[in-house]
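Only one protein chain is missing from this complex, and each of the others stays in its spot.
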Amino acid sequence: MSTGLTRVWERLPLKKQAAQSGIRVFSQQQPEIEDEEEFRVLNLRTVKQQFQRRREVRRDPVTPPRTNRMAVDQDWTAAWPAPRSFHPASVPLPLRQGFTERGAAAPSKFANAELMKIPNFLHLTPPAIRQQCEAIKKFCSPWPKGLETEAKWQRHFPVEVITTDYLQSLPTIRNLEARRVTISLKLSDLKFDAHARDKFLRLVGDRYNKDTDTVTFVTDRCPLRKQNYDYAMYLLTACYHESFVTEPWEASKSEADMEVYLFERNQSKIAAEGILNWSAKEGDNKISPPPAYAQCVEQLINEGENEYNLAKYKEEVKKMLNV
Amino acid sequence: MFLSRHLRLLPRASIARSLGSSGAHYTTAASSNAAPAEEDSPFEIPNRIERTPTDILQALAGTVGRDHTAPHYKFHDDPFLIPMSNAAKRTYAMSKESGRKAAKWIKEEHRELFLHQEAQPAVEKFAPSMVYTENSEVDESSLQQLIAQSEVKDAVLVYNLLEQKGSPISADLKQSLLELVCFHNNQEPLPEEYIEERWFIQNNRRRDRHGKTWKDGDLAEKLYAEIEPKTPQAYASLIRGMAKYLQCERAYALLQEAGEKQIQLDTNTFNSIIEIVSYLKDTAEQRWQLCTELLQEMSQQKLRPNLGTLNAVLQCISTFGNFKLARSSALQVLPEFKQLGVNPSLGTYYYLLIIFCRERGPVSHVIVDILNDIAGKEFQIEHPKDTYFFATAMDVCRNHLNDKSLAKKVDELLHTGKNYDLVGDSFKESVYYRNYLALLCQTESIEDFMLTYDLLVPNIYIPEPGIMEEILRAIEINNAVEHVPRIWSDMVVFDHTHRESLLLSVLRIMVDNKPNAELPAQQQLPEQCAKVALDMYERVEEAMKRLRKVSFTGQMLGNILTLLVRGGNFEKASEVFAHIDKNQHRIPGTPAESALHEYVEASVQEKSPSQALAALQYAVENNMESSALAKLIHEGFTLNETHLAKLKTLVGESFLDK
Amino acid sequence: MLQALKSLRWAQPLRALSTSTAGTQPIVSPKTPAPEPDKLYSKLEIELRGIDPAVLKSYTWFATTAADHLGIEKGKCWSPRKAHHERMTLLKSVHIYKKHRVQYEVRTHFRYMNFHKLTGSTLDTFLEYIERNLPEGVALQASKTELQQIPEHLRQPPEQV
């Protein structure tokens, strides 16, 4: 108050202030100084006189837990509709949780942090699941009739594309692993001729599993799943088409490069023909060795000599030569 | 070479087998598969069921009902934090929001701390907003973006910067800025994320639609002046802005100007003018004339009227003081619009209700037809006035027709589908429930009413003192004293205990309906009533200390005394009586004689003659009928000398002689 | 008053309104995308990881029950008997006492579920539903095996090469 006054006076013109009695200003200021500089007693032996009881805060009574008012036949799905930490005043169950020494009761549900920690499934009670499934059923469609077994769907849908979704508790929804795409199909579902099949297998290398007769492409070199899928399909297409190309240098494959014995292009065919056409004249039809014999020879050389193959070879030679 | 190199990668035998079976023929899927029996059973692949990203959530949310024991989900579900009065509801919600505002302020103030990028995809709202200053580099695209985000202040700032720099602004952009400025009247709107503020805003600030708030000569008009030649859109946005902020005369003048210049305006512009017809003309006839003129003009311009037109016309009609004219013109308008294929919204029905159901007008049953029409329908918000319907309908049900079954129908409609979204704001919601509860407690039996009461109170609606009084009256009429303890505890929680009239009626009910101890259901009742009375006594005592306006009257204290006596709490009763005795001069009025009578009877039973004599003394001092009391005391006790002497001094010798 | 009302010829402007509407544009029907055939999935394999096996078990029960209600064919549901342990051995004190060590370990429990024969809509719905209800502290991997036809260009060998 007084400071306010003095400030007002300061703003007044100097003369006027002089005209006003200076004593009054003083007389008003002085008691204030006294107020400020009240003499403080040094409290050597800490006497507890300064300890004042804090004003009692009036508190409204906390209402009793609302579980008291819950009906016995209440709709629990409405009371607990979504995942939420446990709260004792909202769950009408006499729960206890916690380890105690033998004989003591476990801590009750009130002020029990253990119950708040554990993920509860109170929002996923069987009736809740049933209700919710009824609600989302309209977005589902049944599996088509006529594709019940694996054999049936494999005939119409031979290509399998495997993708993986990842769900973790992170601020980001990206996961590097999710870009991976796997495409697999049975080799028998593609149409090949001998050369193409051979070349295709060579092109895909160890992506072919001979036990299950499947080719599998796993792609993860592009950043996105869609790109990887496209890339895998591209690989499949490229390999398939490439396998039908016969490059000029493929003709130069010599006998030493052959990986299997083929009767058609070997000396033994010429030899057998020579024997069979021993007495034939120039214009006669050449007799070629029977296919059974050819097969037998291939088998003998490709699979190696064993008793069965040898015996069969003997039979075939006899048959061919009519011995 | 290439082939042979690859060859080594393959197992030998497999190649042998594959080559061995070779020929020139192709192997196909069909021939290799040994399943000839079920060769080609036909199958049909179902179509994909299209759904939007939130459809499943909506479906799941549809299964969730309302739990009446739980508070609204914006409140924390903890006994300490559940609001228990209307004031608390408002305070809690608002303080939560102000906490959010504080956080936002910190984010904006220390923006350098919040520039990190954690979330993928990024959430825009979590990052600090762009700040535009005098020095920022701006171009047209940033202005466009700001307009799209409807940031009025920033958009205007950027516009001014662009003006200063002299960079050209396309006509389209200018038009959209004009629209933005006109819509918000060059004021920053209330941010959308603070829904609680919106929800409670009507409570204290009743939107007064009477004053002009349009800023004359402000940016909007400047922008408008800059647009040359004047486009119909420019006219439309300026007219609509002026009409919205009630610069009525100029809006109408502009409309006429546009009409003279043969400028084709759109329907909504005309709607906005029709809405303010009541400000342009004074009498109902003039208003209606202007309204029809405007409609005629619309038809000349081949404009198709829409829902907004219908509601605007009805709004205009609803301002007519002339009831008959309003009625007849409303009845003419409705079929016309029906013919045009304009479907009425809830706002339309709201206007119909206020046109037909006037306070001093004749009783109209238009609401019956409306409810028959729309029962069981689910509504979307289509017009700003749609949210007024439910509160008004319930008001009509209670005050105009006083019809319980209609009220139930309205309530049913409100709880159909998502109609509850249209309840408006907290003010309208409480008006709705106020009327609903008041109507029910007047018309329904007390048991049925208490069922509804239990459902609604306190989480959906907390009764105001006026409604509490109605409820108490209903209880009094039905002699349902057994509900009083429950109501009293609610009153305590809702902070109604300083209303004298409420206290009085609670006490009166309990005193006048003396419970029958024989009935098993009422055995606990005297005790409970005594508890209530004691609680009340203590509360009022405390309230008096804290200088609240409530204070005792003699009658109240007498009632409390009676109840305590009945409840067998003689100790407290004598304490209360001591209070009465001591503060005779401060307490206005005296307790009822019956109260003293019962007290004396009880003291006879408790064998405490001094209390009884004190009561007698009090009666004598206050000129009450004392002889009966004296008789009671005399017959009840065997009095000793001092007591006898006192008795004599109080009522005189003559009494003893009898 | 009523006389005056009648003289204003109400009906005219309104009727004029109704005629004017005839000429205006027809109501545009909302564009519906052409229905596309659904995808087919032969298998959905779900791998769950978590720190608490009981939570995983409850969640599995929930998922399989939901699958039952939605009519999805369940396959094998199993979990390996032992958890994966990741151990770290540190000195118990900060610098000294090399002989006293403390071991920390993080256990990861696994659980697998298989579902068969789902259409694309079913799979999306089911997966979204169970993913939304995934409890805290549980990671989920869903491997989907989609069935596709052989692309048009691979059905016949190329004509010319």
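As written, the chain order gives the labels A, B and C, with residue 1 at the start of each chain.
To be clear about the criterion, contacts are C-beta pairs under 8 Å (C-beta built on N, C-alpha and C of every residue); 3 or more make two chains touch, one makes a residue touch a chain.
Simple rule for what comes next: contacts and distances are computed from a predicted model.
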{"item": "Among \"LSM complex subunit LSM4\", \"Ammonium transporter\", \"Small ribosomal subunit protein uS3m isoform X1\" or \"Cofactor required for Sp1 transcriptional activation subunit 6\", the UniProt name of the subunit that does not appear here", "value": "\"Small ribosomal subunit protein uS3m isoform X1\""}
{"item": "Shown chains that the omitted chain touches within the full complex", "value": "A, B, C"}
{"item": "Residue, one of A:R84, A:K138, A:K226 or A:K318, that touches the chain absent here", "value": "A:R84"}
{"item": "Hidden partner chain, touching residue among B:A103, B:L331 or B:A578", "value": "B:A103"}
{"item": "Contacting the left-out chain in the complete assembly, out of A:Q74, A:T125, A:N175 or A:N309", "value": "A:N175"}
{"item": "Contact set of chain B toward the excluded chain (per top definition)", "value": "76, 78-81, 83, 88, 91-93, 95-100, 102-104, 106-107, 114, 116-119, 122-123, 126"}
{"item": "Interface with the undisplayed chain - residues on chain A", "value": "59, 62, 83-85, 87-89, 98-99, 107, 110-114, 116-119, 167-173, 175"}
{"item": "Residues belonging to chain C that touch the chain removed from view", "value": "49-52, 84, 86, 92-97, 106-108, 132, 134-139"}
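Just so it is clear, only the chains that are shown with their structure count from here on.
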{"item": "Chain pair with the higher count of C-beta pairs in contact (B-C, A-C)", "value": "A-C"}
{"item": "Distance from chain B to chain A - Cα centre to Cα centre, in angstrom", "value": "45"}
{"item": "Chain centre separation (chain A, chain C; CA means) in Å", "value": "12"}
{"item": "Euclidean distance of C-alpha centroids - chain B vs chain C, Å", "value": "36"}
{"item": "Interface hub residues of chain A, defined as touching at least two other chains", "value": "132, 134, 136, 139-142, 144, 147, 156, 158, 189, 191-193"}
{"item": "Junction residues of chain B, two or more chains touched", "value": "26, 45-49, 56, 60"}
{"item": "Chain B residues touching chain C - in the complex, by the definition given at the top", "value": "26, 45-50, 56-57, 60, 285, 288-289, 292-293, 295-296, 298-300, 302-305, 322, 324-325, 328-329, 332-333, 336, 339-341"}
{"item": "Chain C to chain A touching residues, read off their complex", "value": "38, 40, 42, 52, 55, 58-59, 62, 65-66, 69-71, 73, 117-119, 121-122, 124-127, 129, 131, 133-151, 153-158, 161"}
{"item": "Residues of chain C that touch chain B when the two form their complex", "value": "1-2, 4-5, 8, 10-21, 23-24, 33, 35-40, 119-121, 125, 128-129, 132, 157"}
